[in-house]
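Please find one structure pasted underneath; my questions will follow.
Removed: one protein chain of the complex. Kept in place: all other protein chains.
Take a look at chain A:
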Amino acid sequence: MAAGVATWLPFARAAAVGWLPLAKKTMPKPPVDKSSRSDEILYVNVSGVRFQTWKNTLDRYPDTLLGSSEKEFFYNEDTQEFFFDRDPEMFRHILNFYRTGKLHYPRHECIQAFDEELAFYGIVPEIIGDCCMEEYRDRKKENQERLAEDTEANEGMDAPLPPDSTSRERLWRAFENPHTSTMALVFYYVTGFFIAVSVIANVVETVPCRPPKGSVNDLPCGEKFGLAFFCMDTACVLIFTFEYLMRLFAAPSRCKFMRSVMSVIDVVAIMPYYIGLVMPENEDVSGAFVTLRVFRVFRIFKFSRHSQGLRILGYTLKSCASELGFLLFSLTMAIIIFATVMFYAEKGTKGSTFTSIPASFWYTIVTMTTLGYGDMVPNTIAGKIFGSICSLSGVLVIALPVPVIVSNFSRIYHQNQRADKMRAQQKVRMARIRMAKKGTTNAFLQYKEDRGIGDGDSTALCVKNKSAFEHQHHHLLHCLEKTTNHEFTDEINYSELCMTESVGFRTSRSTSLSSHQGAQNNSTGCCPRRARRRAAMRLANSTVSVSRGSVQELDTLHFKTTSIPPQTRSSLNAQCVNLKLNCGNPDYTAAIISIPTPPSNTPDESPPLSPVPIPGILRNTRATAYTHDTVKVSSL
């Protein structure tokens, strides 16, 4: 109930005295109000800005933070006030809501910040007053659309497929995102080329060519070089049919695919050819067949797969459907009216071209769109007057819906621009995030190095200047290592270890190993490299598909020998080299080493198994940051 109603409730209850003499039954007992009745001023300190209000004001909305006992958690005994470490500017609006019962949305604030504040104070956004509700809704929708675009861009049509996807899925992906593989790109350009060829052929075959010997009339090129054009047409149609059938095969949902606009265009583009093949050389039917050939021009719409601008235009027109419909409707109305008027105005004139109302339609359209061909001209004075009114109103009617369409197009175009820009900025952002994460890992490894590897004492030795947070974080990571009995390392170290093992330890595979392995891996052996890696990859990539923030698992072997004193990392590598010579050393622990990676980076971390280099954003970053990695891996 609103604040006002709460104020009037005591009055309404008091007025119930009027029912008492009439009551048929006895009245129930009134509720006992245990709370203190006297009103007091509360002090609320929000990040240093002190607000004061009556307790009753806050009690008006008992299901919010300030109105319930939840605010007791924020009470500071020393200063006798409620302290909130939040934005005081926003709090002003929140408090005004309690005071006036109306929640206003400050237009200059970020919508997400506002939403967070509302969520903190337990206020549902639905009670925003009418004055601000529309603005709030618009901003919220805009924000959500933007976020949706972001997630779409992130999810990334550029991310490589999981390796266990069927060929069908890969095919579909190749069709939808041509830049994911060179084959797809090649196919894309080939189809584009053939569309262009087909359209140009259609155009050129109507151009009059020099007539062959023995004839006077000009012949269209299509008939002169009939065979050549037929062959070209056949080739194009073959390519298009092949493409269509491939798409049909690869589509995840065939029904949906067949209903989509592009597939309809595809079918319409190739149908005339097949119908032409099937149809006999009949005089009557060939007339209809010629009309069918017009549909071949629809091939030009196939370009919309290749051009984003065309798609935007189409999308704009679709979204402006109502405006366009209105335009059409009002034009039709005007045309009919003016045509009627002109017809009757010019009816008497001899030799008038306005022979009927439908004939006048042509004049009206030409005049309203200010074309003015002059093939139909009014002669009477009345006709001229109405003709001038017609042209004036034509300008108006057409000018009205056009700005709406233009603004729609502009909005959609800018959205697309933004999406593209975002994608371009992604790689910079991701690189930065990766650096930060790497910094964290390196700090931890450094900490371990300082402490010495192995089961040393837990007191921190010669630690550098680090914050309490870092200390605790490193201790936590260390606890995790101890729990799983594996150790963290970084990619350089890991790849080095891998290299040394692959060279040395294939031979020692036969020796028995005590492998304390992670739960995921059931294969035994010191370095059944490919199988384990593949398993890890599959795991990694499945986790990628499941949860983007998952931790990547990479394979390596970790050597732990109790007899050897604690060493630095570099000496451990040397250790590896030494150990490979004496395979009798039994203490190998096959480890699965986890490297925390930034979320969208996980596809990056998995060394590319797909044979085709992946062009685009990810490839570039991989090239810049991990060149040595890719080299090493591919050498396996």
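Note that a residue touches a chain if its C-beta (ideal position, glycine included) is under 8 Å from a C-beta of that chain, and two chains touch if they have at least 3 such contacts; residues count from 1.
One rule holds in what follows: contacts and distances are computed from a predicted model.
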{"item": "Listed names \"Cytoplasmic dynein 2 intermediate chain 1\", \"Isovaleryl-CoA dehydrogenase\", \"EF-hand domain-containing protein\" or \"Small ribosomal subunit protein mS26\", with the criterion being the UniProt name of the chain not displayed", "value": "\"EF-hand domain-containing protein\""}
{"item": "Candidate in contact with the missing chain, chosen from A:Gly18, A:Gly214 or A:Gly374", "value": "A:Gly18"}
{"item": "Contact partner of the left-out chain, one of A:Val199, A:Cys236, A:Cys320 or A:Ala334", "value": "A:Ala334"}
{"item": "Positions on chain A contacted by the hidden chain, ascending", "value": "1-5, 7-24, 26-27, 29-30, 33, 37-39, 54, 56, 99-100, 333-334, 337, 389, 392-393, 396-397"}
